[in-house]
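Selected chains only, in their assembly positions.
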Amino acid sequence: MSFTYNRLDKNDVALLMVDHQAGLLSLVRDFSPDDFKNNVLALADIAKFFDIPTILTTSFETGPNGPIVPELKEMFPQAPYFARPGQINAWDNEEFVAAIKATGKKQLLIAGVVTEVCVAFPVLSALEEGYEVFVVTDASGTFNQTTRDAAWDRMSQAGAQLMTWFAVGGELHRDWRNDIEGFGGLLAGHLPAYANLMQSYSQQNQLG
Amino acid sequence: MSFTYNRLDKNDVALLMVDHQAGLLSLVRDFSPDDFKNNVLALADIAKFFDIPTILTTSFETGPNGPIVPELKEMFPQAPYFARPGQINAWDNEEFVAAIKATGKKQLLIAGVVTEVCVAFPVLSALEEGYEVFVVTDASGTFNQTTRDAAWDRMSQAGAQLMTWFAVGGELHRDWRNDIEGFGGLLAGHLPAYANLMQSYSQQNQLG
Amino acid sequence: MSFTYNRLDKNDVALLMVDHQAGLLSLVRDFSPDDFKNNVLALADIAKFFDIPTILTTSFETGPNGPIVPELKEMFPQAPYFARPGQINAWDNEEFVAAIKATGKKQLLIAGVVTEVCVAFPVLSALEEGYEVFVVTDASGTFNQTTRDAAWDRMSQAGAQLMTWFAVGGELHRDWRNDIEGFGGLLAGHLPAYANLMQSYSQQNQLG
Amino acid sequence: MSFTYNRLDKNDVALLMVDHQAGLLSLVRDFSPDDFKNNVLALADIAKFFDIPTILTTSFETGPNGPIVPELKEMFPQAPYFARPGQINAWDNEEFVAAIKATGKKQLLIAGVVTEVCVAFPVLSALEEGYEVFVVTDASGTFNQTTRDAAWDRMSQAGAQLMTWFAVGGELHRDWRNDIEGFGGLLAGHLPAYANLMQSYSQQNQLG
């Protein structure tokens, strides 16, 4: 069978951040809280860095689910933002889908909480409508590893591609020369092990 | 390839609970007993909440396999109930299949013990007959993680969708506004972490 | 060296439940939520069953830490209850300690959230004052396994005994004949695997 | 897409046991030695129970790889047995393939050590020749979990079905009534947890 590599294209992609809310985050247990916070903010930084149209949505944010993570709101003050009145699948919210279509992009990056509902449902809906869908798995969290495994399988079998924020960044950037300083800084800010490499390198250059 | 998202539809789905028996449950070791009991009862509550036709079946319930979990029997007193005389694959029991067909549904939720036999066999049979099949993976248990992984792979490759009870609930409910109180109560009853969110929220409202 | 086995004595023991609050519970990740809820309620049921003086305390319950788990409040409506105005170590609260001393008991069962602070601090204080201290480890939770391991080591080295709710129940009951029905029911309510044994046994007796 | 459930048929299946040799077994670390020994012998017992044509093969059995597990040799004294002179993929051994073809079966159960070589290679060869191939995953072992995961994925993607010995037994037996005593004994011999159920049941019947 022939295979087409639909690479992420920074000019043809939009990001959907679904239900990263303070209350719902307390349910996430397939990542440590430090790791998960870092992953979500890294994805947000990537979207800023590449100027990717980003759409935010929440579910019952004035109830137990709690407010959206404040850092996200601050990072995307102009982004379309939909506080859904009740739809569990964000794709059932007409304004949300209209905003996606308004971007004119055919690739969608999707992340959210919890994986098997808030992520998987719009992923499947978007696939049905013909979008190329990329799940940012490590910026999406849920109750436990078993639930995650089932959700990943369902999305993968439907045709979604499973990625992580670092792979998204690399596939969008394509060439370090497009902005060495900027991309390096982005990585250092979210990969302590890479920041360590840069610090050792930098000191030695000063000493050398 | 084009993809069709066959969403769970509360008007077109039936639930099959296969061999959740006291003896067989002692074999389940891919979940803690507390987690597994909670998952099975959560699935049952979902079926009640959405009024989904539910069919129960057991294998040799007067022998070592033991009686059906009493909570299930109490929750579904009117449900078709088939104590199979010997068939390992419940689908080989004609009355069981007849009851399924009598529901007129084309989507099947299937859960049971043990996963690779009591779940996988009817899953594969139902797929062959053209049903859309959704495995409720966390209400299905078996001997260990290795066995589960193999069983999931076999069912997934055959076309079954791997879900968990929470995803089933969300996909059936579709919109919180259909019954906020009811659905919230269902979640709180089976997700202690969500119940905590609701309690914090509720107290603050009283204090506020 | 000679060893004295200071067995738990239902006539000489009090239970301290420290900071089992809805908000703080969201921090607990060394147990699954289902397991932890079950463990805490099992311990409470044991205290009720053996009529053990129980003292409740909370930390900032009108703030983010949230209200006490409602089941605990309902189970111990008459219990001394101290909403501490700020002391992190409950033992620094004079009313709390006075209530403990008022029980006249020399053995203390202590459980709480989070283990290395809300449990460990009063455990060490109580040891210093000469109490025999028994930590109910599985009704005490914290951020992760590493934190728990460190906290257990500190308490154990200081002389506290590490127990779990089932061991507490068995050591207090001593002989099934003291109340077979009651104690069996308590176990069945919190050990699904034991409930399964009882159901298989019970059915067979009816059939036999 | 339509799906055909090619169920294991005891009249149309052969079993290939590949390189279960004393030396090679020391390399297996994705199962505990007790579990793995039990799984291999359980599979062998199933073959005996259902009278399934079984073919044994070994690789360099007079060298470091060591002799075939003695229990297998004793259980299948009449089985075709091929000590391969050098072929790594058993399917490259013409006598081995001839013996398979001589059985006239179209379904193959394959197990061996190590999974990614001694199992995966003949699995892929057999698939290419049109056989329906079922990997008995828990009677196949290798160096570690990572290696196993990769090998399972390769075989599954090629069309092999991943099973475990218990699922094989159940799918072949189909109905307990075909031989309750025999099949129950087989399970009890290899599932200590099931043997426990039978003993509790049996005693109670004697007492009842």
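Labels A, B, C and D are assigned to the chains in the order they are written; within every chain, residues are numbered from 1.
Following the convention adopted for this analysis, a contact is a pair of C-beta atoms (placed from the backbone, for glycine too) under 8 Å apart; a residue touches a chain by one contact, two chains touch by 3 or more.
Keep in mind that what you see is a predicted model, and the values were worked out from it rather than measured.
Identical protein chains form the entire complex, numbering 8 copies in the structure file, with 4 of these shown.
In the analysis below, only the chains that are shown with their structure count from here on.
Counted by C-beta pairs in contact, the busier of A-C and B-D is B-D. The greatest centre-to-centre distance from subunit C, using averaged C-alpha positions, is reached by D. Seen as a C-alpha superposition, subunit A sits on subunit B after a turn of 90°, to the nearest 5. Subunit C and subunit D touch with mostly matching residues; of the residue numbers seen at this interface, over half occur in both copies.
By residue number, over half of the contacts seen at A-B repeat in one listed pair from B-D, B-C or C-D, namely B-D.
Centre-to-centre, using mean CA coordinates, subunit C is 48 Å away from subunit D. Remark: subunit A and subunit C have CA centroids separated by 41 Å (rounded to whole angstrom).
Chain geometry summary: the mean Cα position of subunit B and that of subunit D are 31 Å apart. Each of the following residues of subunit D touches two or more other chains: 197, 200-201. Because contacts link the chains in a way that matches no line, ring, star or complete pattern, their graph is best described as other. Of all possible chain pairs, the ones that touch are A-B, A-C, B-C, B-D, C-D. Partner subunit D is touched in their complex by these residues of subunit B: 23, 26-27, 59-60, 63-66, 85-89, 92, 114, 116-117, 120-121, 124-125, 127-128, 130, 143, 146-147, 149-151, 153-154, 157-159. Taken together, the subunit C residues at the contact with subunit D in this complex read 197, 200-201, 204-205, 208.
Note for the complex: subunit B touches subunit A at residues 1-5, 7, 30-31, 137-138, 152, 156, 161-164, 166-167, 170-171, 173-178, 180, 191, 193-194, 196-198, 200-201.
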